[in-house]
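Questions regarding the structure given below will be posed in turn.
All protein chains but one are shown at their positions in the complex.
Let's look at chain A:
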Amino acid sequence: MRKAAGRYWLIDVAQNGHPYHAPLVLNESGAKMADLFLKGMDEGEMTARLSEDGGVDQTVVRGDVRDFVHSLGEYMNSGVK
């Protein structure tokens, strides 16, 4: 993941370049979730960590994490040849 122009860019570095797999552009909270995901945490672990860090109830965070993981899965699958 890279940071540039105030955004976070999740890049498929394994791609060959053609067809091109564009980066996933994330905001601050998306980047936090991506970071935890890339460290190998599952949805439950991510929810617990974000809830603790943000001082919010897990029920608030759970839906966002689920949506994010789903989007990330779609992004990763779209790069599969």
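Please note the rule applied: contacts are C-beta pairs under 8 Å (C-beta built on N, C-alpha and C of every residue); 3 or more make two chains touch, one makes a residue touch a chain; residues count from 1.
The criterion applied here is as follows: contacts and distances are computed from a predicted model.
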item: Choices "ABC-2 type transport system ATP-binding protein", "NADH-quinone oxidoreductase subunit D", "Sporulation protein YqfD" or "Nucleotidyltransferase family protein" - which one is the UniProt name of the chain not shown; value: "Nucleotidyltransferase family protein"
item: Contact footprint on chain A, counting only the chain that is left out; value: 2-7, 9, 11, 13-23
